[in-house]
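With one protein chain removed, the remaining protein chains of the complex are shown where they sit.
Up next is chain A:
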């Protein structure tokens, strides 16, 4: 069966009064292409179809979307990984306002990222060369710094859907821990102080959707657990 049935979320605020699902038949010639390739084929027929894309190799984080119910990156998701029968349902990332078609307004997501002060803070004068860091200390950043800000995790998180303005969300918290875990960062106290309210971290209910969807195989839930431990240790 080489004809793929694609059902895709469409909404253009200028021409549509409400969003709707549009059906496409796409001939993939039996090849196991990436979902992004399918979108390109559809856009050839319908120029107006809007989605973000850039690197097409899973490192820029542009094309996060919901494919047959699961968030992921279209460019590194082969059809064989998502299709059921020969049906592919494409929707924008859940929980964020839609600008057009698969393009969502990432404003709230970025705001939560900025809130955790995502930059190294060190109050000692910088040496003439690099700051030294042992390989063991550096290893602690693995699984944290690789985040590509695609928002697949935060937009699959019920706690983030519920409180996107107050709960930092898995992506922001993963980055928060990336700096807490960095031997070169000296702002641990102030970073933790910003997170000790009931919402920022503690709204995480350990649902672990973030872990299930992360296209880079990262584990925000574990990082959140580490932050909780640090907050608890601080409180006692």
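In this section, a residue touches a chain if its C-beta (ideal position, glycine included) is under 8 Å from a C-beta of that chain, and two chains touch if they have at least 3 such contacts; residues count from 1.
The rule we apply is simple: contacts and distances are computed from a predicted model.
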**Prompt:** Looking at UniProt, which of "Glucose-methanol-choline oxidoreductase", "Succinate dehydrogenase flavoprotein subunit", "Bifunctional protein PyrR" or "Dihydroorotase" names the chain we cannot see?
**Reply:** "Succinate dehydrogenase flavoprotein subunit"
**Message:** One chain isn't shown here. Among A:10, A:100 or A:191, which residue touches it?
**Reply:** A:100
**Residue of A:21, A:120, A:193 or A:212 touching the missing chain in the full complex** = A:120
**Request:** Based on the whole complex, identify which of A:6, A:108, A:149 or A:168 touches the chain you can't see.
**Result:** A:149
**Complete:** chain A residues touching the chain left out here are 12-15, 43-44, 47-48, 50-62, 76, 99-101, 103, 106, 110, 114, 117-120, 122, 126, 128-135, 137-138, 141, 145-146, 148-149, 179, 182, 184-185
